[in-house]
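A protein chain is absent from this complex, but the other protein chains hold their places.
So, chain A:
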């Protein structure tokens, strides 16, 4: 049906919204990394909040793909489906 094509979607924890604008958006790509890169191309300031300078997921950041936790933290090469939901949140740590 026109207008309802399934595409992956990325959303972010509200605790990141406090620091940088990161609205939920639809993206393309076949891996988590490709989806993130598409998002960062539109919102370049978000990159350094999620990835470190070596391209790895920050130590205290986790990504859920359709409810399962991303395991390839350095490359984020895990495949995603056409209608995958990616959710970026912080690991819980004290303070």
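One rule holds in what follows: a contact is a pair of C-beta atoms (placed from the backbone, for glycine too) under 8 Å apart; a residue touches a chain by one contact, two chains touch by 3 or more; residues count from 1.
Methods note: contacts and distances are computed from a predicted model.
Looking at the choices "Sialidase", "Heme exporter protein C", "Branched-chain amino acid transport system permease protein" or "ABC transporter ATP-binding protein", the name in the UniProt record of the chain not drawn here is "Sialidase".
Note on the undisplayed chain: of the listed residues A:6, A:41 or A:91, the one touching it is A:91. Mapped onto chain A, the interface with the missing chain covers residues 15-16, 19-20, 45, 48-50, 52-55, 58, 60-61, 90-91, 93, 95.
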